[in-house]
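Omission of a single protein chain aside, the complex is shown with its protein chains in their original locations.
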């Protein structure tokens, strides 16, 4: 069943396999009159690119975004905004040796069982490539938020077991080690929303926190979500978790992470997204064929060893999509608002 | 905007404030021909009750569930199943002294700002009472799952900083301590889904893991969600997180928690839900009025000190709602299935 | 699959068979702060009642509406508004002789085949009783519209082949005749929406005209829908159908019926709804059992001979639900509105 749309009023629908001709998306429900800052979108797309040496102009052009509807003279028309990005350098043969094999911890097996089909990319839509369309949709969402002074900013919280802010050296060493070993690393991305107005979130099921959790947990490789003090709050007494009032209705602490009873309270919203290391290793792994026979296969694709730096803008994008949607949803909260 | 429904094919809509005449719900999309085991629903409702001494029949009758449509001769008709539960012993005056005050870390303030109204219950729908309707809807979902051999079982993982399985004594002491101090404790509930068929989940946004996260994070006081190894997986190497194959397509480990690329893989699904301690303490807390004046107020309501034991069945209910919905959604995955 | 909700932002979900204990509904998405005029709702409910002699107080109480959530002190809270109406005088035995028979032109057969169940009411939700919940939901919608000065007013356009405004006498005779013959009559209800603001309707699929058509065609026994000149416009030249401008942006004619390109243009919206005569006759009709055997059966239920007078308020209700929903939807059309 259809599962490729997110949002109720500001709705992003995405499409494209890593081996189809294009990936892309349609944003339905973008208000008219929004200045579409293409440079900003382009910068967001660049932030998602692999941050490695030898990064060249040629490579850059691979992710050329074309907006093909809904915008005229740089302004949104109120009609659906569609965009496409060509998949260049598709090397279906790269995966030919995998065509009848299921890799461990990949989508190959589940996609095959669900749909009864082996696509050339193995896992159908299960690919980091797909997150590019999230970044573009999220970019448009950020342009809406900017109009209301709302800011979404993510950062790397940790890579492997090392906190990013304090342990850059150790992380560098770890990254060298995994390149050497053909291994991979995950980590945690944190994200803050500043200047979020009070009142966003629709109890009881479409709480702002619930929709943020869904958006984050829809990102490939995500395994955990926290808001405010998260799991740490489970070990404290209630008296330690109270966010006491200042006279201006801000709170002295922000254990709750900016959301009370599913509705934003005007404080900074902060969340964490935990990602496992990716499963595509540069070493022999044990694959299985449709008859249950096991094979030792060397990976020859092109994958990140640690995608956490690139995940920051993806996390921001998903957060922005949710906040933009709830911002619009909240326009109907009161009669004669 | 409407936010009181969950599910696409198996859809639960709930209603009722803690101070309205009734709470209740409507299940739309329940297949016809389902045997509605009312004893089972009643047992689920009992599991959500406060597990304290002096628990009496009179109290029991307070949560009498009436199914008022969609069922005939104990069988679902395929039409909407509506149910209501009267709110007895509503003591609006209990809260009268709070009517113009916002409690710290409660929904009073956010509801008031969102809707411009102070309801007698303060936080509108923000109340543990609301979870009763989740348990009933989830009970019907479990009856569907039972037909397909799928089992959902939750348990207490930890209370405060103590693991439940190993530290009962310490937990008992902690609970005594918070009663003494008028304080509260949170904890973690874990939940496993056994015999889930391969193929549930609709990439890329309606992944099974994403919809589980949303469902869990919509429960009052939830602050964190994990699937499989969760945040712990962020500290491991990819080679440590691979779930290697057995010849029968099960895996030797289950780091992923039964979901690959957003789709169930046939292994046991396991999740964790982290809850902060509730904010209603039995001691003086600092409230604020609409002018920003602070007041020290003693709480006189009736609240749990630690709702984790009661939360188990609520977590299970939310999980069951998601799995039942995705089970139905997956009926349309292939042509000529 | 779930099909008992209508509306995206102002959403009505209804439940109840004609033989269940209650019929009722839940309105999710009603803005907070709306004065709920219960007398008005009661009057709407009365307008739907059979307008026959011997109409008594006792009968009146049968449709007592209870609002059980979402309202406090006569004001909407922004939370779901649920309502229930008890089904009194259910006489399941009235239909016992029909239990294993399918009546001609009734929902018995289709419901049985779809759901595999014979409910005691035969056609499950297929009953005039169900329209009561539409009238209540529509009544709340009208209260919203009233705040914006929008008025919905329906009237009988024709009964049988007679235009209502000009042929009352003939219609009286016809009605006497069908009572005599145990027959029934249909007709056409027209409805106008005054003071509808410009801009309601969401192209291309959720056009205001499209959503009105769906709402009307969801009413039992509806067989046709027209907007503006309707089918008559198909026989005219384009030059005859142009609605030429006045200087104030109103138009000299209103062939289009107040909607251009799916969006309201500020002129009066007018539609027509055509209803077939109901199929429950007071004479012998040929029923069929599950083995395909035919039986001549005398009807003993209680049905209208001509429900057109009662359909007026039902048509208005459906129209009001659509307009209220689109009014709210249009709050998000422009950036910085």
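So that you can tell them apart, the chains are marked A, B and C in the order they are listed, and the count of residues begins at 1 in each.
Keep this in mind: a residue touches a chain if its C-beta (ideal position, glycine included) is under 8 Å from a C-beta of that chain, and two chains touch if they have at least 3 such contacts.
Quantities reported herein were computed from a predicted structural model and do not represent experimental measurements.
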{"item": "Which of C:32, C:87 or C:330 contacts the chain that the document leaves out", "value": "C:330"}
{"item": "Residue in contact with the excluded chain [from B:26, B:128 or B:144]", "value": "B:144"}
{"item": "Contacts of chain A with the absent chain, listed as residue ranges", "value": "1-5, 7-11, 13-17, 19-24, 26, 28-29, 32-33, 66, 68-70, 72, 75, 77-82, 84, 114-117, 119-120, 124-125, 328"}
{"item": "Interface residues of chain C (partner: the chain not displayed)", "value": "1-6, 8-9, 14, 102, 104-107, 109-111, 113-116, 123-126, 130, 158, 160-161, 178, 181, 183-188, 198-199, 201-207, 209-218, 220, 222-231, 233-239, 241-245, 247-249, 251, 255-257, 260-266, 274-281, 283, 285-288, 292-294, 329-330, 332-334"}
{"item": "Contacts of chain B with the absent chain, listed as residue ranges", "value": "8-9, 29, 31-34, 76, 78-79, 144, 147, 203, 328, 331-337"}
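As a convention for this text, only the chains that are shown with their structure count from here on.
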{"item": "Type of chain A:chain B copy interface by residue overlap (half), same or different", "value": "same"}
{"item": "Chain A-chain C separation of Cα centroids, rounded to whole Å", "value": "44"}
{"item": "Intercentroid distance (Cα basis), chain C paired with chain B, Å", "value": "37"}
{"item": "Chain A and chain B: spacing of chain centres that average the CA atoms, whole Å", "value": "26"}
{"item": "In chain C, residues with contacts to at least two other chains", "value": "8-9, 29, 32-33, 78-79, 328"}
